[in-house]
Structures are given as C-alpha cells and as structure tokens.
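Notes follow the structure.
Removed from the display is one protein chain of the complex; every other protein chain stays in position.
Read from first to last, the chains carry the letters A and B; within each, the first residue is number 1.
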Amino acid sequence: MKRFTLKALSLSLVTLCSISVAHADDLLQRIKDNHEIVVATEARFAPFESVENGKIVGYGADLMHYVLDADLPGVKVRQLDLPFQGILPGLDTKKFDFVVTSVTVNKARFEQFAFTVPIAESTVALLKRADQADLKALSDLNGRIIGSQAGSGQLAVLQALDAKLKAQGQGGLKRIKEYVSFDEAYADLANGRLDGVAQSLSNLGPLMKARPGLFTTLPEMVGPVTYFGWVGRKDTDSASLVKLFSDGIARAAKDGTLKTLQEKWFGFTMELPADAMPVPSI
Amino acid sequence: MDELIGYLPDFLDGMLVTLGISVAAAIAGLILGFALNAARISVPGFTAIYAIYVWLIRGTPLLAQLAVIYFGLPVIGLRLEAVEASVLSLAVYSGAYFAELFRTAWASVPGGQLEAARVHGISRARVFWHIQAPQAMAFALPLLGNQVILTIKESAVTSVITVPELTMTAGRIVSTTFSYVMPYALLVLSYWLLTSSVAVIARSLGLRVTRHLRG
Partner (left out) sequence: MMNDFSSRFALYWPALIDGALTTLWLCVIGMLSGFVLGVLLHLMANGRSRGGVACARVYVSFFRGTPMLAQLLLLFYLPSALGVDVPPVVAAAAALALNTAAYQSQILGSGFAAIAKGQVEAASVFALGRYNTLLHIQLPQVLRLTLPALICELIDVIKVSAVVSVISITDLMRVSQQLVSQTYRPLEVYLVAGLFYLLLTSLLSVLGSLLERRWRERC
C-alpha cells in the first residue's frame, strides 16, 4: 500500500514539474515578476547617453523611459555603465537583460544578436580639425592616422574603408588607432596625434557645440547609411523583451515623440525605417 | 576554434610589443632609479625631492599617471606618441620602485665598512662606486628581475591609450569573434609565460653573478 502511494506521489510530482517546465517564464515574464530590469549602457556617448550630476541622461535615456513607463510600469531600472568593449560580451554572457546603448548594426552583430527597430542614424562621418584644408575627400585619407573606438561599429566601418582604399591600390590609411572611448579620440584629434576620427554624424552635435570652431566634417560619409539600435540576446528567452522595446520605439516614431526627442538632443530630425532594422550591408 | 588559431599571430605581435615596452621601460627605470638614489646620497637637500617623487609615484595608480602624461603634456606643448608616452610613464613609475630598491640595497652594506673607509681617507665617490655599489648590486640583482616582471604586468594598462599590446589584442579578438573565455584565457597564459620566463632568466643570471659570494 505504502509503495503504491509513494509511486503515485512521485509520478504526479514529476508530471507537475514537467508541466511547469513546459510553461517556463521567459525573460520578460521574469522581469515583470521581479519588478526589475538590468540594462547596460555606455554613458560616454553624448547626446545618446552621458552622465550629468550622477544620472544618465540623453536621447537614449529619454526614449528608454518613454518605452518603459508605458509598457513596464512599476519595474525598476538598474542601469549599469561600462565601457563599450564590455557591453556586447556582457549581454552575451547574461550579465544584463538588455542593452540600452547605441549599437551600430553590422553583419556580424546582426547574426549574433537581436536588434530593435532603428533609434537613430549611425552613418559614419570623418571628423577633422577645421584647420586641415588639405583633407577634402575620402581619398585624401591615404597615408593618414585616423582613430575610432575599440570594438565599435564605427571602427568596423573605418576598417572597411581602409580595405576598400587598399583594394583600389591607393595604399590605405597609415594607421588606425583604437581608443577606449571617443572622448580620448577627440582629444588626440585636437592635439594633433590624429588626422581624423571616424564617428557617427549624430554624435558630433554636442562636440561641435562644446568646442566651437575646432572641428568640422568631411562632406563625404565614410560608410553606407546604417542605423543605431538597441540590442537583446537572439534567443527565444529574450524574444518578447526585444519585441517590447521594438514596438515601443515604433510607437514613439508614430506619435511624433521620436522626432521631438531628436530635435531636443540633436537639433535635427532623421528619417528612420519604422518596421524593422534593415539588413546591414557590411 | 579555427578562427581563434588564426589569431595566434596577432597574439604574438601583441606579446612582442608588450615585451618591447616593458624591457625598454625597465632599463630606463633602472637607470633613473639608480640616479635618484645616487643623488639622494650625494646631493645635499635632494632627499626632500626624492621623498616627494616616491610618494607621488607610488601613491597613485599608473593609469592616472599615464593619462596625465598622454593627455596633459600636449597642453604644455609636449606631444608624445602612445608608445613613447607608455615607455616614459612606465619608466617614471618603475624608477620610483627601483630607487627604493637601491636605497634598501645601499643600506644593506654594513656601516662598519663605510667607517673604515672614512678612516682610511677613501673619497666618498670611491666608497660609492667601489665599496657600496658591488655589494648593493649583488643584493639588488634578484629583486631587479622582480621589478621587470612588475613592469610587464603594469604594461597591460597602456592598452587604454591605444598601444597595440597584448591586452588590446585580446579585446579586439573578443569584439570581432564574440568569444570571451578563449581570448582572455590566452591573454593570461601569455602574460604568465612572459613573466615566468623573466623569473627563470633573472634567477639564473643572479646565481651566476653572485657565484663568487657563495664560494
């Protein structure tokens, strides 16, 4: 009698367990249950994210609060700030739930991660000192020293340009220097160690305002039109969370909030695809 | 995995840069430290400068010193390339430690010898070079190897100012391959290889040089 009851008990226990495993919570559900979401940001990327008086502010911060206030009310945001080189690795190794920082989409990342719809244009421009009259076109960059951020999409675009110049028999750049953040690259451009910095046009507004007359850009863009997006893991666990953010951004585009924020932080607006992140060309 | 094996030549390049910077800085630091100690002994009033130098350099992180040299000097007109700034900063940094090392080494020479030399009217310079230096150097030699090892480890920080050494190489591989453990594991192994080799070389050199002392 006892043995039968024990068997029945353990059998039902196993069944119960398998049922609950089948309806396992995904990331979004766990976030809702715990009332906390952990996001990663590189807060040294004005005007998208920067630190002011100990708080992270910017275009990205405003947009994030717009999405979360509506779609995840009552969920506390724990926003970690770290150098960009640690952001995608940290996401991949589950150190955080989601990345709210401007990540340029490219082929390698598109395959590895799940992107939201674009939040801004990340087309890469060439920043130079205003007094460099001899740099007028991309072909003038041959034999020059150009800098960008280590591990960034902008660096990848710069490297693609270098490869293209070399393939055309033009010799290519003299050297590409990799910095931990763009601020250090701007500093080196100002003091002459660099001839140019490859950075997204969207980011250059605050820099030009803070250092008027010092910098300007080449009229020609370094790479093709690309976009910034936010990033989540490319597994089924994160799928609903990525969709939540993506839909929120699309909603902001539709009701004009995105344009308002762009005016506020960039001083201009951008035309962005609103239904999906376009497949990148490089 | 094949991808990572393809990156091994990059690691080798990074190792060479690390080694090059560290050895150059260690040699410069050694000369600097020696000069600082000698000045402390022979130049009156230099002790205060020496103390301040050691206090500043040993009391702040190398990263902060590196940032000041790389970003600060251009403001007053001295603009060094990343590698030059790194060697300079590492040399200044290890110089303080070498100076302290030599100070201890000099103090290890028994005072009685100095008194005896004074009695015999041997000049201070001769005392320094012919009596103190040989014994102090024999004392210091094993510790010098250790200082070179310390410099190799500190050089990791120069990746922050664009020097293409080991740590930056590993970071670059991580961001292009999205694999994390292998590159960083290779990174620590590379450093371990470097520092262990230096330790072995320093130990055997030390043994050979002090052979005469051990009978």
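Everything below uses one rule, namely that a residue touches a chain if its C-beta (ideal position, glycine included) is under 8 Å from a C-beta of that chain, and two chains touch if they have at least 3 such contacts.
Bear in mind that the values here come from a model prediction, so they are computed numbers and not experimental data.
Trainee: Omitted chain: which shown chains does it touch?
Mentor: Touched by the chain not displayed, across the whole complex: A, B.
Trainee: May I ask which residue of B:M15, B:A35, B:A67 or B:L80 touches the chain that does not appear here?
Mentor: Of the listed residues, the one touching the omitted chain is B:A67.
Trainee: Which listed residue, A:L80, A:A108 or A:A160, touches the chain dropped from view?
Mentor: Of the listed residues, the one touching the omitted chain is A:L80.
Trainee: Considering the whole complex, not just the chains shown, which residues of chain A touch the missing one?
Mentor: Touch set of chain A with respect to the missing chain: 40, 43-44, 46, 50-54, 80-83, 85-86, 89-90, 93-95, 181, 183-184, 186-187, 210-211.
Trainee: What chain B residues would touch the chain not displayed?
Mentor: 55-56, 58-65, 67-68, 71-72, 75, 149, 153-157, 166-167, 170, 180-181, 184-185, 187-188, 191-192, 195-196, 199
In this section, only the chains that are shown with their structure count from here on.
Trainee: Between chain A and chain B, tell me the centre distance in angstrom, where each centre is the average of that chain's C-alpha atoms.
Mentor: Each chain reduced to its C-alpha mean, chain A and chain B end up 39 Å apart.
Trainee: Can you list the chain B residues touching chain A in their complex?
Mentor: Residue positions touching the partner: 71, 74-75, 79, 81-82, 160-162, 164, 168, 171-172, 174-176, 178, 180.
Trainee: Quick check on the complex: what are the chain A residues that touch chain B?
Mentor: Residues 85, 88-89, 92-93, 108, 112, 147, 150-151, 177-180, 184, 187, 191-193 of chain A touch chain B in their complex.
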